[in-house]
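With one protein chain withheld, the remaining protein chains of the complex are depicted in position.
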Amino acid sequence: MSKFTKFLSMVLVLVMAVSLFVGCSSGETTTDEGAQGGETVEKNKIGVFVPLTGDQQQYGVMIKNAIELKVKQYNEANGTNYVVEVFDDKGDPKEAVNVANLICSDPAMICGMGSYASSCVLSAAPVFEEAGLLLFSPGASHVDVPKAGNYIWTYAQPITNECKAMCSAISEYTDNAPLGVIYQSTDHGILTNDATVEYYPTYGGEVVASETFIPGDTKDFKPLLSKLAEAGAETVFISSTYSDGAQIILQAADLGLDFQFFTNSQLMVDSFPEIVGDKADGLIATSSLAVYLQTTLENEEAYNTLSDAEKAFVESFKEYSGGDNPDTNAVLAWDATTILLDMVAGVGTDSDALVEALPEYLLNAEGMFCAKILSVEDKVITRDVTLYMLQNGAFMKYTL
Amino acid sequence: MHRRFIGFLALKQKFIILLLLVFAIVLPFTIKNQYIFRLAILSLQWIFLTQSLNLLAGVLGQISLGHIAFYGIGAYTCTILAKNYDFPTWAAWLAAIAVSALFGFALALPTLRLSGYYLTIVTLGFGEIIRLIEINWVSLTRGPLGILNIPKPEFFGYQIKSNIQFYFLMLIILVLSTVLLCRLVNSRTGRAIVATREDSIAAEAMGINIFKYKTMVFVIAAAMAGLCGAFFAQYTNYIDPTSFKSDQSTLLIIMALLGGMGSQIGPFIGAIVLTILPEMIRELMEYRMLLYGVVLLLIMQVRPDGLMGGVNLRYVRQKLLFEKERSKKTAEKGAEAEL
Partner (left out) sequence: MFIQQLINGITIGCNYALVAIGFTMVFGVLRLVNLANGSIFALGAFFTLIIYTAMQGHFLLSLLCAILATAFVGVMVDRLALYRLRKKGAARVSGMITTLAIATIIDNAVIILFGSQTRPFKRPKDFGNILIGDAVVGKLQIYILLSILAIVLILSYLIYKTKLGKSMLATAQDPEAAMLMGISVNRIISLTFAISAALACFAGSMIGLYYQAIDVTLGTSIGMKTFAAAVLGGVGSIPGAFVGGIVVGVIETFVAVYLSSGLRDAIAFFILIVVLLIKPAGIFGKKVVEKV
């Protein structure tokens, strides 16, 4: 072999020898220096990681604005100096791990908050768990999140609980009509479908068809809708983004299909009524969160059901974000931040203390905009659920 | 100036490599920050992955726009076997390499009938199909739900779980691959592959079995990417199909192009620059993808083969040494003549 290759081979042997030596001797020690080290640094930062680029950007920006605004108002009211540091995880689980490492290696961090997609939260979880730093996600609803570690908490209730309430509502409203499900092929959609298929029969109904699609790859739902009609569905439950949901409803109207549509809070976004116009009237949505859509606010009746605190929140958010109303992600983030700041004021910045205190603070939280938390068991939250019906382009609260 | 730099590189190769190696070995002991550690490990991993694409796209000249698919196949194979069937690490990794290689072989088969251009489109389709299979075959891959709690690698009872251990594991793999690739490229096989790239008809006329060499390259490139996927899966805790989308393939192409197609140094430059630079410009995060596009565009305009593309360091070194010899001889002759 050539001289050069001989040289390279020697290099290889050298590297292997060194790494063997190093690996064996340092095998047991971890070289983490998480946020728990360096007690002399004052902890006043909240590490927020959300998608700020890519197609989930709109949701990430909402979460970021809500947290920043809440911290700003809290600082002004209480003279504290909490700082929010925002990181872009691009909606990519690999990137989420990167930013999680960034957050955990900063000793001034009190905790991490993020992300929009549950997959990002799940992949970042081990980093926080190992560093012993609290990860308080505002809206991750994947059922595995509470199981990901002692320091991993989410403020949202898991999909399964919301689905149960949804199935009960469908059963009552439609008198157990045959149900078809259209769901997006994401973790959220799949779990929603699984839960619906499981719970609807327990209320006496039948799920006649479940159709999935890959979000971003599909724009045409007519084949799926015709399929549902053929299977005999009279009611359809949609689990998708508002963009796809709008398409589904519009295309059903195009086909002349007359389904009663149900959905969850994903469709309760300002842009939704803009796209569907009046074709979606009669749609019923469940939400365990507050809804502040432009159309709702413009409706005098709906506006007057809001408390003063809510009105103030909406106003200040609109101003801070440059004209956007807070969406469900923003509301979750706002509430979660409120609870966090109250907790820190009460028990300090140590993650272990915070984790201990969370269940108590969650149950006793006052003035939250999301629906009341009914129970916290094994870090899993159960909340009340409200029904909304879309009428004349506005989501109005609805009681069966 | 560029020429002088290349000349410098060519003449001082051994010294530079030694220096870099010492740096690479010492580095993990100086890092205390987990985040930077992860960047280092990711850089090594991307270098390795870019090397595999470089072999295919640079040395063989077959651009593949779906290369990340092999990475995904390796990752999922290793994960499923290690987690659900309790395969020991070496077996899981071997399986990952084998399955990826198999797919690489399958992708090479069309080369019998298709020229490079059409094959590139096939690779694009291939990448998408693999991604869609990953999403849809829920019973195997759990689809969008992803697989959580992937076990850490273990070799002969020795568990790899700290950052420093992962770092050295990847470093060994990388050095090994670099050595082997250098040997391959400078061997008869390597020259056959380059001949296939330059002019496949002439190569065939010279008796080179181009199908055999094309297949070989596909299989090796796929196997490397599969191994990298296996490493990645056990390094992070969680994989799901979104990690293996086509924009990652695009990023790989940019890395390979930036460094220089066909050059052995290329992957190092491309991967390190494109892993570290985005982290340094986090403030411009919104414009990151836009900048990537602009960078790619500029590369194609100014130097389509990349920074080190088309640079044969061996040749440069020989030429420079020869010139030195010659100028020395003429100086001696001149000195003699004067006497």
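Side notes on the structure shown:
The first chain written gets the first letter, and so on, giving A and B; residue counts start at 1 in each chain.
What we mean here is this: a contact is a pair of C-beta atoms (placed from the backbone, for glycine too) under 8 Å apart; a residue touches a chain by one contact, two chains touch by 3 or more.
Bear in mind that the values here come from a model prediction, so they are computed numbers and not experimental data.
Considering the whole complex, the residue from B:Val22, B:Leu140 or B:Met300 that touches the absent chain is B:Met300.
Among the residues A:Val143, A:Ile214 or A:Leu306, only A:Ile214 touches the chain that is left out of the figure. Here one chain is not drawn; of B:Phe126, B:Tyr213 or B:Tyr238, the residue touching it is B:Phe126. Taking the complete complex into account, B:Tyr118 is the one of B:Phe8, B:Phe29, B:Trp90 or B:Tyr118 that touches the chain left out.
Residue positions on chain A in contact with the hidden chain: 53-58, 185, 211-214, 216-220, 222-224, 226-227, 229-230, 242-243, 246-247, 250, 254-256, 271, 274-275, 277, in rising order. Touch with the hidden chain on the side of chain B covers residues 63, 65, 110, 113-118, 120-122, 124-126, 128-129, 132-133, 135-136, 201, 250, 253, 257, 286-287, 289-290, 292-294, 296-297, 300-301, 304.
Note that only the chains that are shown with their structure count from here on.
Rounded to whole angstrom units, the spacing between the C-alpha centres of chain A and chain B is 36.
Across the interface of their complex, chain B is touched by residues 1-2, 4-5, 7-9, 11-12, 14-16, 18-19, 22-24, 26-27, 29-34, 52-54, 87-88, 91-94, 97-98, 101-102, 104-105, 119, 122-123, 125-127, 131, 142, 144, 148, 185-187, 189-191, 214 of chain A.
Within the complex, the chain B residues that touch chain A are 13-14, 17-18, 21, 25, 28, 31-35, 37-39, 42, 132, 135-136, 138, 143-146, 148, 158-165, 168-169, 171-172, 175-176, 178-179, 182-183, 186, 236-240, 242-243, 279, 282, 285-286, 288-289.
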